[in-house]
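A single protein chain has been omitted; all remaining protein chains appear in their positions.
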Amino acid sequence: MNKSRVETFSDGVFAIAITLLVLTIAEPSNYNRLANQLGQRWPDLAAYVVTFLVIGIMWLNHHTIFRYLGSVDRRLIYLNLFLLMTIAFLPYPTGIFGRALAHGRGATTAAVFYSVTMFLNACCWAGLWLHASRGRRLLVPQFPEGNRRKMAIMFTGGTGAYAIAIGIAFVNAFACLAFHGALAIYYALDPLSRGAEREMGGDGDLAGEVET
Amino acid sequence: MNKSRVETFSDGVFAIAITLLVLTIAEPSNYNRLANQLGQRWPDLAAYVVTFLVIGIMWLNHHTIFRYLGSVDRRLIYLNLFLLMTIAFLPYPTGIFGRALAHGRGATTAAVFYSVTMFLNACCWAGLWLHASRGRRLLVPQFPEGNRRKMAIMFTGGTGAYAIAIGIAFVNAFACLAFHGALAIYYALDPLSRGAEREMGGDGDLAGEVET
Amino acid sequence: MNKSRVETFSDGVFAIAITLLVLTIAEPSNYNRLANQLGQRWPDLAAYVVTFLVIGIMWLNHHTIFRYLGSVDRRLIYLNLFLLMTIAFLPYPTGIFGRALAHGRGATTAAVFYSVTMFLNACCWAGLWLHASRGRRLLVPQFPEGNRRKMAIMFTGGTGAYAIAIGIAFVNAFACLAFHGALAIYYALDPLSRGAEREMGGDGDLAGEVET
Partner (left out) sequence: MNKSRVETFSDGVFAIAITLLVLTIAEPSNYNRLANQLGQRWPDLAAYVVTFLVIGIMWLNHHTIFRYLGSVDRRLIYLNLFLLMTIAFLPYPTGIFGRALAHGRGATTAAVFYSVTMFLNACCWAGLWLHASRGRRLLVPQFPEGNRRKMAIMFTGGTGAYAIAIGIAFVNAFACLAFHGALAIYYALDPLSRGAEREMGGDGDLAGEVET
């Protein structure tokens, strides 16, 4: 099993999950009051937008990580499979979250359920990175040693951030959704991986891949 | 993140969104009057056909644009992600548009909702092009300078065309759908990008890619 | 737009349509009589199997045709887009066909609807081939002249075969489904294209592609 196969399969799952997401938005039930009904569905739309960005940014970070890998082993493939499971599962809690917020019923439960899914997802990311980077097991030689530890801290911290999201879910479901949006933006800015790229910038072949 | 990765992921989202679209056509509810019910669903079918062509032609133009790019940067990837969001979202307003026209209820709202989605999509296209072409930031060297401005005008004009579509939606929902079909055909004929290809035709490698 | 891009996008639509098909099988409504209900759904399953094979064999023949093409032009891309539309649309008439046969209501209408979709699909295939092969416009030089005409006859005949399917639909809906299955098997055996491959077999590069 070579690395690019795993990436192509993962890309497929990312692309399908992000596109399937639209099926989670509840359809209008009464076309006589369509404008009203679409207006009431704004939490469905907000949950859609947040999860779309979450999956899109994860796709981006998935590639960043795989660019740092020189090889893959069977355990990494299975860890990646669990990671993909938490992502492919996201449309389910997203739909429930949006509908619960729109109905104003079950919102706390839905926010907890969504946050627990994201927490499990964060655990998979951390597991993937720790497995790949322990003793530089699967890393490319150019990957800077300092970033190895920084990224381990970032991924471990990610599980903590999503644990906090579970806590926020108990306080306020809307705040919880906003917190997930904020975390997505944080990962989009992606400070640590940028650092690694800068340090690896001198290496022609990797830097070239970034630019082309 | 290299250019071909972004294209492959985008292609995946285009292909999935265009194929998922079929799920938006309302299923018959009464099989005793099946012929009758299928006949009443012609607006669903019309909305399906128009949106299918819209997405198919966007896919084509997406490649045209990416052929003009020599490199991609992080901002372009995010602009592309927002573009994909508006496309992946299309099955939702398409289904509502078809059903509202078939029911004869909520048609104005549905036409406005569909047109607003397409307007946001046009804004993403314009943003993508303006970001990529400003100061020739990401363009290939062979791209003719004259076409850079023409395409900027075309994309900015696109947002205007879809703003007009919103206006038409308030007048007549069927005319609005027809207008969207006409715009799709206009972009299919694609006069400006053809001009660019003709001018770049002298360059062996890009012209070759067009032909092979 | 190069040929392999069109093939990859088409492959995506084929793969998604063939996999989405499972969503057309009606879910059981009463779990107390589950065995009974699943038994009553055999026409849903039969329609699923026939359409799955139809799409799978079309995918295969799509590649056969594209292997004969040395280049693609804009018109071919649009003809291909219409072809993909008829394929992406198939889950809708398939679901209706299976359900109508299972209910024993609306079966004639459903069979006609399914057959008309397949007829339009056959027209797209014929249009695609006639456009590509007229004056050998887009064919590879090695493609044998004799097969050009044989395949034009086969594709034109295909539209006739599906016109007959529409006729059979008016007589007996089950016989119509069986006829579609038989046509799929006929195209799977694919005598004409095999002839072309045999004749082109002397050419190292194309024959090599067949084997590897």
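Residue numbering begins at 1 within each chain, and the chains themselves are lettered A, B and C in the order written.
Following the convention adopted for this analysis, a residue touches a chain if its C-beta (ideal position, glycine included) is under 8 Å from a C-beta of that chain, and two chains touch if they have at least 3 such contacts.
These numbers come from a predicted model, not from an experiment.
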| item | value |
| --- | --- |
| Missing chain: touched chains present in the view | A, C |
| Per the touch definition above, residue among C:Leu53, C:Leu120, C:Ala152 or C:Ile166 touching the missing chain | C:Leu53 |
| Hidden-chain contact residue, picked from the options C:Asn2, C:Gln40, C:Thr64 or C:Gln142 | C:Thr64 |
| Selected from A:Leu38, A:Ala100, A:Leu128 or A:Leu183 as touching the chain missing from the view | A:Ala100 |
| Candidates A:Phe113, A:Trp129 or A:Phe143 - the one touching the absent chain | A:Phe113 |
| Where the missing chain touches subunit A, by residue | 1-3, 5, 8-9, 12-13, 16-17, 20, 23, 71, 77-78, 81, 84-85, 88-92, 95-96, 99-100, 103, 105-106, 109-110, 113 |
| Positions on subunit C contacted by the hidden chain, ascending | 8, 11-12, 14-16, 18-23, 25, 27-28, 31-35, 38, 48-49, 52-53, 56-57, 59-60, 63-64, 188, 209-212 |
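What we mean here is this: only the chains that are shown with their structure count from here on.
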| item | value |
| --- | --- |
| Pairwise touch network: line, ring, star, complete, or other | line |
| Central chain of the complex, centres being mean CA coordinates | B |
| Relative orientation of copies subunit A and subunit B, as a Cα rotation angle in degrees, nearest 5 | 90 |
| Subunit B and subunit C: spacing of chain centres that average the CA atoms, whole Å | 26 |
